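A single protein chain has been removed from this complex, and every other one stays in its place.
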Amino acid sequence: MDRRPLLSRAPRGFSVLGLVLFVAAIAALAAFPSFVKKPYVLHMGVVLFLAIIQGQAWNVIGGYAGQYSVGHAAFFGIGAYVTMMLLELNKTAPWVGIWAAIAAAVLLSLVIGSITFRLRGPYFVLASISVTEIIRLAALHFKDFTRGAEGFLVTEIPTLKIGATEIEFFTKRPFYFAALGLAVVTIIANWAVQHSKLGYYFQAIREDQDAAHSLGINPAFYKNVALAISAAFTAAAGGFYAMFVKFIDPNTVFGLDVSVQFVLICIIGGIGTILGPVIGAMVLVPLSEILRNPKGLVQLGIVSSDSGFVRFIEANLSNAHMLVYGILVVVVILFAPEGVLGVIRRLATRLRRRTPSRGRTEPAATA
Amino acid sequence: MKKMLAPALAALSLALPGAGHAQVKIGFINSITGPEAPIGENLTNGVDMAVEDLKKKGVNVQLIKQDDTGKPQVSMSAMEQLATGDEVAAVVGPYTSATANAVAKLANQYKVPQVVPAAAKEEITKQGYDFVFRLNAPAHQYAQSLIDAASELGKPKTIAFIYESTDFGTSVAAAGKDFAQKKGLKIVADEAYQKGAPDYRSTLTKIKAQSPDLVFMVSYVADAILLMRQSREVGLKPQAFLGGGAGFDTAQFESEKDISNLVFSVTQWTPESSPAAQEFADRYLKKYGKKPTYHAACAYASMTIVGEVAQQAGGDRKKIQEALKAGKWNGIMGSVDFRDYEGFTNQNELVMPVVQYQGGKSVTVFPKQLAKKKAVYPFPGWK
Partner (left out) sequence: MNVFLQSVISGILVGGVYALIGIGLTIIFGVMRVINFAHGDLLMLGMYATWLVFSRLGIDPFVSVAITGPLLFLWGAFLQKTLINRVLNALPQNQILLTIGLGLIMSNSIMLMFTSDYRILTTTYSSSSFSLGGISISEPLLVAFLITAVITAALYWFLLRTDTGQAIRATAQDRDAAQLMGINVQAMSVLAFGIGSALAGVAGALISPTYYIFPQVGSTFTLKAFVIVVLGGMGSVIGATLGGLIIGVTESLSAVYIASGLKELVVFVLFLGLLLFKPSGLLGKTRA
């Protein structure tokens, strides 16, 4: 049985077009807040970037190395808690604290990895869930250390001084740029991993762990490396999340639904590709926001508050956004298991085949 | 869009002679979906009724509802949207302790007056936030009223705490433990549990082995019934069961005669407290087909006050804040006055009536000035 993802071909070479598009997209997004100032729009931008970071981070271990962790909330939560606790209890600025958070998450990843990577398939999935549940329950119970269910609320983020400029984290703007920056760094790192020797090792393990082993690749070691990289970026996302939403408790950062979201972003977009998580985030974030809060569209000025569309959603779906979410997941898994990106590629291939004037035969091996 | 609304508004003001003023926009954040939704529904009903009543009085409120799904981070973005997007004059809500506390910070930052109707966490009004007002009594009142009542009725020496490990559960229990120590009660058990577990029998057995005089429980809706059922099963028999509000203060709990009988609970409000309260309860029952909980009453009272004040102030946030601070109201919650005392800011001082379930009906038994019947103490044992 062929269990390989459809889009598992190794990335080759360097696309100038891709680079140009990437830089253009960053420039456009960086210029965006100069034109659009509505806090709600910037807020959604941050949520989107955060989802991209989450997806990219999971992609390293789940997409490239093929280890389907459903326990990434552990790293996300550690990132959030370490950053938050350093700020609240020790007055450490978050841009300093986040490094400690990343270090803690990498350390944790080595522990978790050494435990769970002995297991394969469903056992690995269940183990990754259990470890995260243990951490969540412990965080709830040991109140003296973690404040338990009460959680942490940010009292004040200090002013960031870079040279003469002072950045105050009052509005959405600084968060928007920070999230954009972090997303760009994560994407570049992901690209670098994918195109390095490391990336090939990961893929070799994903395709056939035993064969990789016989080629002299130590699966346990490289899986740990992949998890550590993934954990580092996940922790950064967690630390950022804590500062942005300003409140964390064990259930919101260590919950199973958080772990599932990591996987979902990648699956919906397309697993094991750079573009996949980006697309997944672009589908998932606006969709769940529109369903949860159709008034957001009114604020964006896209529709008027008395439009039939908003009224329809409010009347029928505002209590049912999780239902629609569920239906979306089922539909994607059944009809587009290779994600939106896969569907696009399939369509593109079909289109190209129909236009032979290009004189280029697309190899069937796209799939 | 404003152009489209204008004729509609004009028509309204013609139809309602009293509605000479412009609409005031008021935000309402509540747990409309999510695990806290069953209680949240009471708040929504209370607020809806208040808006209708306000309209009759000529106060035209445009209510903007936001669902926080019971999560602080969602409540915060809801608040941001209300403050900066919808630009509401004031906010009522949210319901739970954690969400209300998270929103309070933002309310003060954006200088939007917020009236918390029913969240118990002490800290909410203890942070010196000028723009945050609380109508209901804070967590320590729950514990204080109950333990005071028990100490007056008998001579308890030991107390056991069992509470869910949520923000509400831990804060009420923490206040309870503090107060118990002050009263010279010995704490013989301190058990936090994860809500939703089907089996508390072993925890209760452990408590039973300590034979405490008082058993103090804090839990949301359904666990209250479960805890009492299993207490009966294992034969836990203290001098009194003290239920710290929330789940012990629901119609569902009341109707479970077998296990609710002679349990004490504390509440923010009872229909018995005044004729106005009774009248509200009757109208509510007629409209929604169920009895109002204190959440409904608190939400109704909060909305009524905010609506009136907001209209008088012409929707100006600072003026509303000043008016809330200065004013005094009388309504279904008795007299409401947001004051600064004992480290609290803008806190309404509310005497929490202690009720006891007697034969499937809750009766106010403490304090004396509110009591309708004598309490049964000590607990005579299970039937």
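Each chain gets a letter, A and B, in the order it is written, and its residues are counted from 1.
Note that a residue touches a chain if its C-beta (ideal position, glycine included) is under 8 Å from a C-beta of that chain, and two chains touch if they have at least 3 such contacts.
Everything numeric in this text was worked out from a predicted model, so none of it was measured.
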Cross-chain touch to the chain not pictured, restricted to A:51, A:131 or A:227, is A:131
Just name the one of B:63, B:192, B:310 or B:371 that touches the chain not displayed here.
B:192
Sole contact to the chain not displayed, among B:222, B:276, B:363 or B:376:
B:222
Among A:84, A:212 or A:264, which residue is in touch with the absent chain?
A:264
Of the residues A:70, A:105, A:285 or A:341, which one touches the chain left out of the display?
A:70
In the full complex, chain B touches the hidden chain through residues 33-35, 37-38, 41, 162, 165, 191-194, 196-203, 205-206, 209, 221-222, 225-226, 228-230, 232-235, 252, 256, 258-259
Residue numbers in chain A that touch the chain omitted from display:
1, 3, 5, 62, 68, 70, 115, 118-119, 121-123, 125-127, 129-131, 133-134, 137-138, 140-141, 256, 260, 263-264, 267, 319-320, 322-323, 325-330, 333-334, 337
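Rule of thumb we're sticking to: only the chains that are shown with their structure count from here on.
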Please give the residue numbers of chain B that touch chain A in the complex, ascending.
1, 4, 32-33, 64, 66-67, 71-73, 76-77, 80-81, 84-86, 98, 101-102, 105, 109, 165-167, 169-171, 192, 194
Chain B-facing residues of chain A, complex
38-40, 43, 137, 140-141, 143, 148-151, 153, 170, 245-247, 249, 252, 292-293, 295-296, 299, 304-306, 318-319, 322
